[in-house]
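See structure below.
A single protein chain has been omitted from the complex, and every remaining protein chain is retained in its original position.
And now, chain A:
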Amino acid sequence: MSDWFANVDWSEIAQASLDTLTMLGGSLLLTILLGLPLGVLLFLTSPGQVWQNRAVSGVLALAVNLLRSVPFIILLIVMIPLTVLLVGTSLGVAGAIPPLVVGAAPFFARLVESALREVDRNTIEAVQAMGATTRDLVFRALLPEALPGIIAAATVTAIALVSFTAMAGAVGAGGLGDLAIRFGYQRFQTDVMLVTVVLLLVLVQFLQMAGDRLVRHFTRR
């Protein structure tokens, strides 16, 4: 057993796993906090909705598409000054979180918007016809109705973030992906590669299962 994994430093693996989980947890939380309101705004300002506004919706859509079209590795580097401003460093786990959030929030916002679009038109009208304010409409109807879709969106986003964290190794963020690149790829340590990939697979599998279970729990259709 120890021969097969001769190059594997298990304490380093543990630290990398912890780094990955910290980056994932921190960036997912902030992505949801930022992306959810952005997604709701994208939806509300789109044509036919209560706040329909071509200018606002156009600017938001452009900003979202712009951020989504920048490859994450480029975003990491371009954002360095902003990252330093926000968290005081562009390195390590803390330095990786701002670009992870900026990369994932627009993506999540788009998914939230499309989940909101699935809410039945008659349902929205019915709630408006009751004399609801826009706040009532969002919190009492749109978000509860779209909750399964939003959870599914968060699951997809979390998994995308896992692969983003691997790239964050490029700014010295650490984590499993970083380990896979530095040891597994650059030093041909296949055993390290294998261990990290298996751990990432377990993480992704866990996220998907947990997400699916929550979606089922909240689906009443």
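Quick notes on this structure:
Following the convention adopted for this analysis, a residue touches a chain if its C-beta (ideal position, glycine included) is under 8 Å from a C-beta of that chain, and two chains touch if they have at least 3 such contacts; residues count from 1.
Note that contacts and distances are computed from a predicted model.
Only one of "glycine dehydrogenase (aminomethyl-transferring)", "ECF transporter S component", "Molybdopterin-dependent oxidoreductase" or "Cell division ATP-binding protein FtsE" fits the UniProt record of the hidden chain, and that name is "Cell division ATP-binding protein FtsE".
From the options A:68, A:117 or A:140, the residue with contact to the unseen chain in the full assembly is A:140. The chain not displayed touches chain A at residues 47, 120-133, 136, 140-141, 144-145, 147, 218, 220-221.
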